[in-house]
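Only one protein chain is missing; all other protein chains are in place.
As written, the chains take the letters A and B, and residue 1 is the first residue of each chain.
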Amino acid sequence: MPLSEQEMGKSPMRMRDKLVLRVVSMAFIPFILLFALYVQFHGDYGPGGGFQAGVIFAAGVILHGLIFGLRSAERVIPPKVVEIMSALGLLLYVGTGLLCVALGGRFLEYGVLDHHDPVHGQHYGIILVEAGVGIAVASVMLCIYYAVAGRGRR
Amino acid sequence: MIEPLLFVLLLALAVAILKLKDLFAIAMLSGAFSLVSAGLFTLMDAVDVAFTEAAVGAGFTTVLFLGTLAVTANTERQQPFRLGPLLVVLVVGAVLIWAGLDAPLYGDPTAPVHTHLGAEFIGRAPSEIDMPNIVTAVLASYRGYDTMGETAVIFTAGVGVMLLLGGRKGRDLDEEDQD
Partner (left out) sequence: MSEVLGHWNQVAVIVLMMIGLYTVISSDNLVKKVIGLNLFQVAVIMFYVSMGKVAGGTAPIFPVDEAGNYVTDIAFSNPLPHVLMLTAIVVGVATTALGLSLVIRIQEAYGTVEEDEILDMDHREAHV
């Protein structure tokens, strides 16, 4: 027997009516998104980075979709935005590489990004590249969720 | 030595996944499987890998399987026992174990894998990149090409899913048909 619609969060009826789920997820989602940003920018100093941050950010939005329905999640972050961001993330990565070439270095040679200190250039490069990875991963994961969950609606 | 114990738990979960017919329960068990393996990765000092596995395996993949099960049947049909697959698996497993016997022991610091690139990265990262997390330094800088390729693969997979499942436009059309 296929799962009922409520279990996938496509129908707004049952999941949304569960008070505990609704209140707890309302309280948690902002912290999940904030934690994703922390993981993104603290990745240079501790465990974390773009890949993990992207997945955690997407998980926060998916939790919203599971509780309040797919429609509601699509109003928060429209599918069109997600599609454009997934390409922009990859372009930010490649663009950083090309910027290094434009500044006289080799592809992805971050040292030239700061003409005083190559080590600072490395830092700029890594932050840009990790941001590209984070954006691409988060939006591709959301894209996949929208596509798969939207298909089950019928 | 808690690692072998966690490995036993992992194997038990894998056998349960193999034996069960209820795909809904299997999807949940695969989430638990990912969580236990994330614990093992932490014990093997791979904190970044553990972090990723916990976020991806225990969170996203489970949602993905549930989304698929909403479309397909959620129990597997009973199947007769077949000898062929078991023989193949036993032979392949035995050959792999036999082939691995002269590999370095677990945790051996003189293993070839630790004496070339790994040591080089650990030695050069403090002065060249100046970041505490060596994994991030190697991921984004030393192996930047590799990571760019991986990001492109993820993007391509996303495009593939959109093409297969119709994406935004296809779904809007379907809904209009229903109305």
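One rule holds in what follows: contacts are C-beta pairs under 8 Å (C-beta built on N, C-alpha and C of every residue); 3 or more make two chains touch, one makes a residue touch a chain.
Quantities reported herein were computed from a predicted structural model and do not represent experimental measurements.
Only one of A:M85, A:L113 or A:V140 touches the absent chain when the whole complex is considered: A:V140.
For the chain missing from the display, the contacting residue among A:I77, A:L92 or A:V148 is A:V148, taking the whole complex into account. The set of chain A residues touching the chain not shown comprises 45-47, 49, 51, 54-55, 137, 140-141, 144, 147-148, 151. Annotation for chain B: contacts to the undisplayed chain at residues 3-4, 7, 10-11, 14-15, 17-18, 23, 26-27, 30, 33-34, 37, 40-41, 44-49, 52-53, 56-57, 60-61, 64-65, 67-69, 71-73, 76-77, 79, 82, 85-86, 88-90, 92-93, 96-97, 100-101, 103-109, 111, 113-114, 117-118, 121-123, 125-126, 132-135, 138-139, 143, 146-147, 150, 153-154, 157-158, 160-161, 164-165.
Here is the rule we use: only the chains that are shown with their structure count from here on.
Once the centre of each chain is set as its mean CA position, chain A and chain B turn out to be 19 Å apart.
Looking at the complex, you find that chain A touches chain B at residues 1-3, 5, 7-8, 10, 39, 43-49, 51-52, 55-56, 58-59, 62, 66, 79-80, 83, 86-87, 89-90, 93-94, 97, 107-108, 110, 119, 122-123, 125-126, 129-130, 132-133, 136-137, 139-141, 143-152, 154. On the chain B side of its complex with chain A, the touching residues are 24, 47-48, 50-52, 55-56, 59-60, 63-64, 66-75, 127-133, 135-137, 139-141, 144-145, 147-148, 151-152, 154-155, 157-158, 161-162, 164-168, 171, 174, 178.
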